[in-house]
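Note that this complex is displayed minus one protein chain, with the remaining chains in position.
By letter and in written order, the chains are A, B and C; residue numbering begins at 1 in each of them.
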Amino acid sequence: MLETFLVRAVHVALHLTTALLLPPLLPGLIAKTKAMVAGRTGPPVLQLYYDLARLSRKRAVFSRTTTWVFLAGPVGTVAAVATASLLVPFGSSPAPLHFQGDAVFFAYLFGLARFLTVLSALDTGSAFEGMGAAREVSFAVLAEPALFLGFAALAKSTGSLSLSTMLASPGFSFSRAMAPLILVLAGWAIVYLAENSRIPVDDPNTHLELTMIHEVMVLDHSGRPLALVLYGASLKLLVLGALLIGPLFTRAFGGLLNWAAFWGLLVLLAVGVGLVESFTARLRMNRVPQFLVAGILATAFAFLLLLV
Amino acid sequence: MAWLLIALPLFAAAIAFATPSPTVRARILAVTGLLHLGALVGALRGWGTLPPDAWLGLDALGGWVLLVVSVLFLVCALYAPAYLELRPDRDHRIFTGSLLTFLAMASLLAQARHPGLAWVAMETTTLATAPLVYFNRNRRSLEATWKYLLIGSVGIALALLGTLFIAYAAQTGGLSEPLQYSRLMRESALLSKPWLRAGFVLSLVGYGTKMGIAPLHAWKPDAYGESPGIVGALLAGGVTSCAFLALLRIYAVVAAAGEAAFAQELLIGFGLLSMAWALVFMVRQADFKRLLAYSSVEHMGILVLGIGIGGNATRFALFHLAANALVKSVLFLSAGNIHRSYASKTLPFVTGAIRRTPVSGWLFLLGFLAITGTPPFAPFISEFNIAAAALNGGHVWIGAAFLLLLSAIFLGMSDTVLQVVFGTPSHERVRTPYKDTIATTAPLVGALVLALVMGLWLPRPLQEMLDGATRFLGGLP
Amino acid sequence: MLHDLLIALTMLTNFTLVATHRVQKSIQVAAFQGVLLGFLPLSMGLWRHTHVLLLAAATILVKGWLIPFLLRRAMRQVQIHREVNPYISYTLSLMLCALGTGISLVLAHNLPLKPGDAHGLFVPAALSTLFTGFLLLVSRRKALTQVVGYLVLENGIYLFGMLLVEQMPLLVETGILLDLFVGIFVMGIVINHIRAAFDSTDTLRMAELKD
Partner (left out) sequence: MILFGATLLLAFLSGLPGLFMKRGGGRSAALLMGSSAASGLLAALQVLLGRATGAVALPNQRVLDWGFLHLDPLGAIFLIPVCILFGSASVYGLAYWDDHRENSRTVRAAFGVLAGFLILLTGAQHAFTFLLGWEGMALAAFVLVMAEDRDPATRRAGYVYLAATHTGTLFLFSAFALLPKAAGGLAFGPWTPGFASSPLGSALFLLFLAGFAFKAGALPLHFWLPPAHSAAPSHVSAVMSGVLIKMGILGLARLVAWVPDPPIWWGGSVTALGLASGVLGVAFALGQHDLKRLLAYHSIENIGIILLGLGLGLIGKHAGSLPIQLLGFGGALLHVVNHALFKGLLFLAAGSAAKAAGTRDLEALGGLARRMPRTSLAFLAGAWAICGLPPLNGFVSEWMIYLAAFQGLGRPHALWSVAALGALALIGALALACFAKAFGAAFLGEARSPAAVEARESPPSMVGPMGVLAGACAFIGFFPVLLGRPLDRAATQLAGAQGPPLAAMASLTMLSLMALPLLAGAWMLVRWSRGRSFREGVPTWDCGYTAPAARMQYTASSFAEGLMRGMRWVLWPVTAGGRVAGFVPRPRPFSSHLPDLVLDRAAEPGLGGAARGLGALRFLQAGHLPIYLLYVLLTLLGLFVWMVA
């Protein structure tokens, strides 16, 4: 009894530590991969940690049009995504909190983060930030159903509504669910790129505001709020990444092996994103919806496959 | 008692005609209305005990209709003094006399137990009400009077022929005069069917003309539109009820003879046609008094439709007779007030009545809602039950058509009514000195309240009377 | 068979009425028709009934004299002598009148008479007179001619009433006659008002009230 509790406590502690400390590593890995593919040295892998430390010492500047809503964006994003991180299993280890239907809660936390980010952008009254906000909400309209249809397919094949069961209970165990699962992961990969503002949907490193989506929304942030924005973005990479990684665990690893595998896959994911960013061009803004619709189609098709 | 009900208004008419003072004369109206209603309530106690061979007397059906007419007359009579005071330029000697004569003739008709006598009463009603239509004494009202008189006379002549046909039907069967209704119904097996049918057809056309069911209603919008509101109320609620009663008497004979199915088919046809015809002219109707006239055509259609459907609908057609009369009086009288205030009764000129004549404006709006079947006003009960009887009684398409027409009529009517009632009064329109007073609105409020109460509660004696009348229309004398 | 003769005459007057141009003449013919009707019960051999006698006298008086008098007076007041431009030409009117008579015969054929009733012509004659009255009402433009039409229509009904004359209560009969008289009287008054108000009794002008 006590032993299981202790084991569980260790797992939770590892989960929390991973969620808290690991995220800033991922953007660094992506950047490094891209730099290496392009033959450059690139920034250090830990660059984001340095940035965060520097920003947290800086003074913030607030525009005169802004209100408290301006701060709600970064704060809300981090709070919501951090809460979501409590619901998603890392590897085959169940999440610290899990209950029937937590998948929906998980998705809505991301909605909350988006809502607050967009409002925060609109609070500045800047034309560019409004433009970014409009794009953000528009593309989310297509990303959201893909996410949910994926949940539907997994729920149908596992008979559960909890992320910890849906993702961790190996979908490969019965071959009938194999093809649908791959389709779901493909659809979610598209959602992953869109939600994290990655090429080919958005280019986090662009320098032309007119073509930005996420970056243009946070133009006015500075100091600690900007640190929260950056941290929040990396946290999203990790939490949503866990969604993609979970089903890849073909069987439940015990103990620390699970964590090692998870971290390893996380690194692989970051490298993968870096590779995608290196080898694809960014889509024209009006082509993005088609890309996202492909995600919906993949997940919907996954569900239909489960029906037959 | 039977004679008193007829003689009282006639006597009052004579006095009124002789009275020089206009104020006193107008008051006579109100007093007579009260006395008549009082006498009627007294007389109604005995409706169950009418001897079968009487020439005059109240039975359930006649009593019900006369009660409606008497209440309606009282409402109008209470309204009249204030109204006539607004029209000092008009001598109302004949007007008052005609009103009272109409009441006398309605009393005669309701109590007449013989078809011939009923016809005479009905014809006299036409003649007595013609001067009422001409009250305004201008070209338009003259034209209306002429149409009313001629179409009405032709119609009533046809009703006479119908009455004669039925008498001949009885004669063919070996019956001889006096042929009271009760006797015709008792001996109905002897009546010659072809003559009876032809007689019914003629009576339907004849009395239908007086009722104003389409396409025999053509006088109606003109007469209602050009006469004062008070006359419109009496014509729409009183004269039509009388004509309907005369028709129902014949119908009862036909039903007793086992020909109800034949008659009902006709009645349903006329009912739906009337509603459809009314709809055509209510849509985008700029003249709100003509609108009310077409609404009257519609409701006459509902009445005959109810009889045509039969069963429970018969009872509610009779109920609707009362409901329609009460609400129509509210509508016509408030429309009259609005007309007085704006000196116009057509649309672009009359808007925002709720601001210029608040009470009348509200009454007009509420009356409109009531007449279109809004609970808990009385017309709702009858319209709902007629629809229910149609839908449950195997007339599904008729019920559906009925509801569809009601809905379309509501759409058409509300367009005009809302424009009249709401909005801002036009500044270009001269303001007449008319203002809503207690005297010009209290009788209307009373009638509307009565319609409301009737929708919620009906005293037991009246329920029994309604049941008796329904039995009578089932062909049981 | 005196009554058959009278009825045949009545039907002939119908055609005359339809064909006549002059108002004066149509009033005369209508009055003549009224007198024929007055004599009809007498020709049916109903001398014995007092009320029938009274009725015959009243009919002749009212239809043959009083009403024509009223109409003539109205005609003089409104200065109308000719019916011009009827809605339906006279030839067509005649044909329609004939058609009406035909319809009446068909209808009468469908209405079986009382067994033993020898008055076979009554029903078609009544109906055809009725239709003639209608024809006049529908096709003529002058208010006065329309009143004549109404009178003829009433005559048709009255003609049918003769079948029942034996049994009809006097109260009802007199009521009917009185009503007819008052009706025509009132119409006369209204016509007079019409002339004063419209400068004409052409009903074509009276179409101000419409939708």
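Heads up, the rule we're going with is that contacts are C-beta pairs under 8 Å (C-beta built on N, C-alpha and C of every residue); 3 or more make two chains touch, one makes a residue touch a chain.
Keep in mind it's a predicted model, so treat the numbers as computed, not measured.
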{"item": "Touch partners, limited to displayed chains, of the chain removed from view", "value": "A, B, C"}
{"item": "Candidate in contact with the missing chain, chosen from A:His11, A:Lys34, A:Arg135 or A:Lys236", "value": "A:Arg135"}
{"item": "Residue touching the undisplayed chain, where the options are B:Leu418, B:Ile438 or B:Leu476", "value": "B:Leu418"}
{"item": "Which residue of C:Leu6, C:Ile27, C:Leu121 or C:Leu137 touches the chain not shown here", "value": "C:Leu137"}
{"item": "Contact partner of the left-out chain, one of B:Leu202, B:Leu291 or B:Ile398", "value": "B:Leu202"}
{"item": "Selected residue (touches chain absent from view) among B:Val41, B:Ile438, B:Leu456 or B:Leu476", "value": "B:Leu456"}
{"item": "Sites on chain C contacted by the missing partner chain, in the whole complex", "value": "87, 103, 106-107, 110, 131, 134, 137-141, 146, 203-204, 206-211"}
{"item": "Positions on chain B where the hidden chain makes contact", "value": "146-147, 150-151, 154-155, 158, 197-198, 201-202, 204-205, 209, 215-216, 218-219, 221-222, 266, 277, 279-281, 283-284, 315, 319, 354, 369, 372-376, 380-381, 383-384, 387-388, 391-392, 399-400, 403-404, 406-407, 410-412, 414-415, 418-419, 422-424, 455-458, 460, 463, 466-467"}
{"item": "For chain A, the residues touching the chain missing from this view", "value": "56-67, 69, 71, 74-76, 78-80, 82-83, 86, 97, 99-102, 104-105, 107-109, 111-112, 114-115, 118-119, 122-131, 133-135, 137-138, 140-145, 147-149, 151-152, 155-156, 159, 161, 209, 219-220, 223-225, 228, 289, 300, 303, 307"}
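The rule is short, and it goes like this: only the chains that are shown with their structure count from here on.
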{"item": "Topology of the chain contact graph, where touching chains are joined (line, ring, star, complete, other)", "value": "other"}
{"item": "By number of C-beta contact pairs, the top two chains", "value": "B-C"}
{"item": "Whole-Å gap between the CA centroids of chain A and chain C", "value": "100"}
{"item": "Shared interface positions of chain C, touching two or more other chains", "value": "none"}
{"item": "Of all residues in chain B, the ones touching two or more other chains", "value": "none"}
{"item": "Interface residues, chain C side, partner chain B - complex", "value": "107, 110-115, 126, 130, 134, 137, 143, 146, 150, 153-154, 156-157, 160-161, 163-164, 167-169, 171-172, 175-176, 179, 182-183, 186-187, 190, 193-194, 197-198, 203, 206-209, 211"}
{"item": "Contacting residues of chain B [partner chain C, same complex]", "value": "114, 116-117, 119-120, 123-124, 126-127, 130, 134, 138-140, 142-147, 149-150, 153-154, 157-158, 160-161, 164-165, 167-168, 171-172, 176-178, 192, 194-195, 198, 221-222, 225-226, 281, 285, 290"}
